[in-house]
Every structure is written in structure tokens, then in C-alpha cells.
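One protein chain omitted, others in place.
So, subunit A:
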Amino acid sequence: MASAVITAPATREDGLIQELGYEDHFHEHHHGDKYQSNFISHYIFSQDHKMIAKQFLITGMMWAIIGGLMSLVFRMQLGFPEESLAWLKPFLGKWISVNSDGVGSLTQDFYYALVTMHGTILVFFVLTAGLSGTFSNLLIPLMIGARDMASPLLNMMSYWFFFLSGMVMFASLFLSTGPFAGGWVAYPPLSALPQAMDGSGAGMTLWTISLVLFVFSVLLGGINYITTVLNLRTKGMSMWRLPLPIWAFFVTAILGLLSFPVLTSAFFLMMLDRGIGTSFYLSDIYIGGQALDHVGGSPILYQHLFWFLGHPEVYIIILPAMGIVSEVLSVNARKPIFGYKAMVFSILAIGFLSFIVWAHHMFMSGVNPFISNFFVIFTLIIAVPSAVKVFNWIATLYGGNVRFNPASLFGIGFVSMFISGGLTGIWLGNSTLDIQLHDTYFVVAHFHIVMGVAAFFGMYAGVYHWFPKMYGRFMNETLGKFHFWGTLIGAYCVFWPMHYIGMAGVPRRYYRFDTFQSFSHFDSLNKFITIAAVITFGFQLLFVINFFYSIWKGRKLTTPNPYNANTLEWTTPVEVGHGNWPGKLPAVQRWAYDYGKDGREFISQVEPIGPDESPEH
């Protein structure tokens, strides 16, 4: 009954919530303030959405470090094939082979394994679970005015399935035959034949198990996000008053829910091919001169199923980043987001279109060119809602009184990356250009900038912005700015040159280029990329240090609403307890973006529309 004690409201918003809020008698239930108060139920098997968000974030960071280090190892082999990597032998053991001159190099098998693992880890564990998992969990209940997720239990299970999935993948790194090495897309036959290569045996089995567990995690999370957004919005929070991150998380969850089961189906058929000898994906294959029994399958079938997930997956990665950036830019420009409804409709349009463009990943793998035309057109149409969003972000910044803190800098950096990477997407969407560009470094440059770096920028913007909500302290701003400039310049140095070597036809996934006459003159450019990658990674360590230092030693948050923002998460106390609001739930009176209206800098969502307030936003 702690809430029954009415104290004088600390802030204007508190007073409004006490006056106009909605009493759901939440704190009269028995769990009250003793809820999950022991160590295990509070920090480990927590059912509180804020703690689960932190679990997703920190696990995602660990995976980002592992996946990032992997890319440095194979980049060093690629950029400096003549230098010795023997110093890595204590870590990588037999995966470093030392020749008679004492020069150690990465074995070719492990090079492919590292490339595969880097892709899998970054796409699924970091940019799906780490990004959408973190911020959907943290922000959905806080921004819509809910006590917690619709099902805290499923929410907890979502994290632990993710954790388990990660552990299985981690275990596969220690197999004597190595982890799976056939590329993160796991095309058959390398994935469907256990004897195809070293990593195709136990490595592939663990890879599949890990990803199936991951799908469970995504589905449990997604069911929760959708149900919560539809069902648990507080009084007055209509769909058209939702802050943009929530729209983005909501559509992301729908995409995941519709596309990940298709991946499960693809894996199901693949397991049958591997385990009991069916031929869904395999046909007419010879290994060591021996013809296999598999007849009648089609590897293209797998590609269709895979990319039916795979394409929505890139929007599962980028939509949350877009939502976060919209909010961060609007708050820090002290201006309403430009074209709120256009933003929502573009999110919906991108979500819809993402389901009918998957074959643009397969233009060169034997798809009928006439069918390709259909996919080219829809792929290019995606540029329209994407451009709407870009123009709206720029228009939001235009004329704004912008605060240049790390969060807004990363938000602006996101827009820059999204433009650079998006424009090359228009090239790659054309099936004819793909004749030259497919499977080259041009593709690598494109997707790393548009969904790798850009999504990371969105994630950083979110972490810097909502860190005070998570830990009650600020991250160090100076370190954050160093981190931003290092990452922005570094990322462009890594990926910009790749466009040129890609246009020259240098293929991706090759172990070395110095032995090819047509590629070896890119030697110095390759070295440059590797050095830039190492330095850029170093700047990310700056972020990690800043993050953990600030959890315990950062500048303390003293007011509930440090940014003078409108959304509901800033009406909660500095130390947010179970149930998020100590008393009543806030009632929402207006949309989330009343900045600079009628001469007032910001107007919180809990403040009623005044009698003499101007009607337009």
C-alpha cells in the first residue's frame, strides 16, 4: 500500500498523473514492492522488462565483440597474407598453420568458418536480438504506459532461448572439425551434406539447432511485443499517438513473426535431407567421384525459403534503428518529427514491400529473368518510402536548435550511412547490373553500410539516449563524441573503398587475392581497409569501457526528465521500480512530438490540451 501515501508531486508531470491518471490498483496486489527481490529472480531469471532489456543489450555487446574480433582476424589474413599470424596460435591453435619459413597463416577452412560465424553472429545475435530485443523490451511498456509486457514469463523465456541459442553456437566454435563454414546463408549443398566440408558435419548441426532456438526466442518476444502494443496501451494512447520507435518495434515484430517460421520450414526440410536422406535440396551430386543417391532436389528451393526470411530480416534489423533515430533526432532538434504520419506509413510500406522482393538476392542463381523483372520493380519501389523517411529526418533537423550530444550525433550519422548505403541499393536492385556486381565487394560494402553500420549507429543512438533510463546515470559525453567521430570516419574508410574493388569485379568470400593477377593490384587498398577496420574496432572498445564505467561511476541522473522530452518513459521516477509508475498510470492527452509549440519548449504527453492552445502541431 506504499502508493496510497500521497506525497507532494516532484514534477509537473507527476502532478498531472496523480490528477488525471488511470488507477489500475496495481500496487495493491500482494507482490507489491517485494517483487523479485532476491538476486536470482532480480538479475538472472528476471521477468521485469527493464532487466530483460539490459540482459539482451549486454549479451548482444558480448557477441558484437566476439563477432567483431572474428572479422579482424580474417581481415588481417586477407590484407596481409605474407605477414605471420603465428602470434594468434595460443588462441586459435590448429586453425593457424605455420609453414616451413615460420610464417603462420589462417587455415582456409577456418577463414570460411570465421566469415560464416561473423555474419551469423552479427545479423542474428547482435543486430536482431541485441537491437530489437533490447529496445522493444525497454521502451514498449515505458512508452505506451504499461506496467510490463503482456506476458513477463514468455518475455523471460525469450531471453533465455536467445542465451541458449548463443551457447550452442559458441560451443560449435570448439568442435575439432570447426564451426559451420558454408556462409551465413547456409546454402545447400554445403549445408545439406554432412560430408561436404569440415564444418558441414557437427558444425552445421549445432548451427541449425542454435538458429531454431533463436527463432523460438524471436517468436516469443514478437508475440509479446505485438500483444502488448495492441492490448496494454494506457488510457488515451491511441495508435496515432504512439511514439515512432513503438511503431517501428511493432512492425518489426510482425515481420519477424511472419518470416522466421518460414526459415524454420527451410531448416526442417534441410534436416530431413541431412538426417534421413530425402532430396528436397539435393540432386546429382558427386563427392570424390562418387555419385550420391540424392536425386530430384533443388538448391534454389532453399534459397527461396531462406530469402523469404532473409529479406524481411534486413528490415527487422533496420526498422528499430529507424524508430530510435526518429525519436532521438526529434528530441534533440527540439522540433516535432517532420511528417509523423508519413513516417508511420513508410514503416508500414517498407514492411509490406519487404515480403515481395526476396528474389533480388537470387538474380544470378538461376531464377527466370522474367520473374526477376517483377522483383526489380518492387525492390526499386522500396526506395520511395525510404527516401520519405530520409527527407523527414533531414527536415526535422532543418532549422532545429540541435543539441549535439553522442545520441543525436549517432542519429545524424545513421542518416548519413542510410543514404550512402541506400543509394547503392538502387544499383544492386537492378538484375542487369548484378551480372557484374553480384557476389563482389560492392555487395559487401552495400549491406555493411546500410544495415550493419547504420543499424549499429541506431543502436548507439539508443544506448546513449536511454542509458539514464536504464542505469540512472549518464554515459560520458566526451568519450561518446570521440567514439562517434572515430566510428563515422573509420566505418567509411573500411567500406567506401570496397565499392571500387567491387566494381572492378573482386569477388567476396575469397581467401586471398595476391595469387590472382587481376585482383592483386588492389593489395594496398586491401591493407588500408584492414588497418581501418582494426582502428574502428578500437573505437568500439571506447564505447564498451564508457558503458561499463558509467553503469557504476557515471554522472548521476537527478531529474526524471533530463532531456525535456515528451514521451512517457520520462514521467517515471529516476529509479524505476517494478510496475514503472509508483502510483497511477499516466493518461495520455496528446501526441509525442509537441516541441516548440506556442512558444513552449516541450509539452509532455500527459498534459491536457489547453483551451487556448493552437490546434495544429
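In this text, a contact is a pair of C-beta atoms (placed from the backbone, for glycine too) under 8 Å apart; a residue touches a chain by one contact, two chains touch by 3 or more; residues count from 1.
The rule we apply is simple: contacts and distances are computed from a predicted model.
Novice: Of the candidate names "Fe-S cluster assembly protein SufD", "ABC transporter ATP-binding protein", "Heme-copper oxidase subunit III" or "diguanylate cyclase", which one corresponds to the UniProt protein name of the undepicted chain?
Specialist: "Heme-copper oxidase subunit III"
Novice: Among the options A:Gln195, A:Asn231, A:Thr432 or A:Asn564, which residue touches the chain absent from this view?
Specialist: Reading the full complex, the residue touching the unseen chain is A:Asn231.
Novice: So which of A:Leu20, A:Val103, A:Leu154 or A:Ala171 would be touching the chain we can't see?
Specialist: Of the candidates A:Leu20, A:Val103, A:Leu154 or A:Ala171, A:Leu154 is in touch with the missing chain.
Novice: Which listed residue, A:Leu219, A:Val344 or A:Ala533, touches the chain dropped from view?
Specialist: Of the candidates A:Leu219, A:Val344 or A:Ala533, A:Leu219 is in touch with the missing chain.
Novice: Considering the whole complex, which of A:Gly15, A:Gly93, A:Gly277 or A:Pro369 touches the chain not shown?
Specialist: Checking the options A:Gly15, A:Gly93, A:Gly277 or A:Pro369, the one contacting the hidden chain is A:Gly277.
Novice: Tell me which residue among A:Ser84, A:Thr107, A:Ser298 or A:Ser416 touches the hidden chain in the full complex.
Specialist: A:Ser298
Novice: Among A:Leu57, A:Met70, A:Val115 or A:Val262, exactly one should touch the missing chain; which is it?
Specialist: Reading the full complex, the residue touching the unseen chain is A:Val262.
Novice: So which bits of subunit A touch the chain we can't see?
Specialist: Residues touching the hidden chain, for subunit A, are 22-25, 150-151, 154, 219, 222-224, 226-228, 230-233, 235, 257-262, 264-266, 268-269, 272, 276-280, 293, 295-298, 301, 304-305, 308.
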